[in-house]
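Complex shown without one protein chain; remaining protein chains in place.
Up next is chain A:
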Amino acid sequence: MSRQSNRTTDSKKMNSELFTLTYGALVTQLCKDYENDEEVNKQLDKMGYNIGVRLIEDFLARSSIGRCQDFRETADVIAKVAFKMYLGVTPSVTNWSPAGDEFSLILENNPLVDFVELPDNHSTLVYSNLLCGVLRGALEMVQMAVDVRFAQDTLRGDNVTEIRMKFIKRIEENLPAGDE
């Protein structure tokens, strides 16, 4: 009986380990392909963006969440639904700016960095930068332009991982011109 349940939790864990190890292999490959960390960071952001613009549809289909009323609601959905769904962790939402247009996602424990150590010659690498791209791409598809960056990173010695998200503006829907 307990062996059964070990299997299912193992299998979920395994899946996240598959993801984590694959991500590690990707970053390793990028470090080989590009000369410096800045380029790798950019590439990770770009790939993340590509994933984000597709992931949003998958997310909306799975979660049946309606339009968010404001940025606060968006933050909650990102933390409590999206992160939980795809990465199995729930960051906390804190450090709201007085204007309500900027907040932090705090991750006690970032699944992407299990088993990872940054070597000294890669001190400016933002290892999990893919996540920034994903968030940016996904939100762009729901008409929000945001700026996403890592404020703290456990791989670089901080206690927690902090992602800072800032609302820039609402994107106007561009209706196709002409024929239709």
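Here is the rule we go by: a residue touches a chain if its C-beta (ideal position, glycine included) is under 8 Å from a C-beta of that chain, and two chains touch if they have at least 3 such contacts; residues count from 1.
Criterion: contacts and distances are computed from a predicted model.
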Practice prompt. Given the options "Methionine aminopeptidase", "Trafficking protein particle complex subunit 6B", "N(6)-L-threonylcarbamoyladenine synthase" or "glutathione transferase", say which is the protein name UniProt records for the missing chain.
Written response: "Trafficking protein particle complex subunit 6B"
Fill in: Which of A:Cys31, A:Cys68 or A:Leu87 contacts the chain that the document leaves out
A:Leu87
Worksheet entry | Selected from A:Glu39, A:Asp58 or A:Asp158 as touching the chain missing from the view | A:Asp58
Response to the item:
The one residue from A:Tyr23, A:Phe103 or A:Phe167 touching the chain left out of view is A:Tyr23
Worksheet item: In terms of residues, what is the contact footprint of the unshown chain on chain A?
Response: 10-12, 14-19, 21-26, 28-29, 43, 47, 50-51, 54-55, 58, 62, 85-88, 115
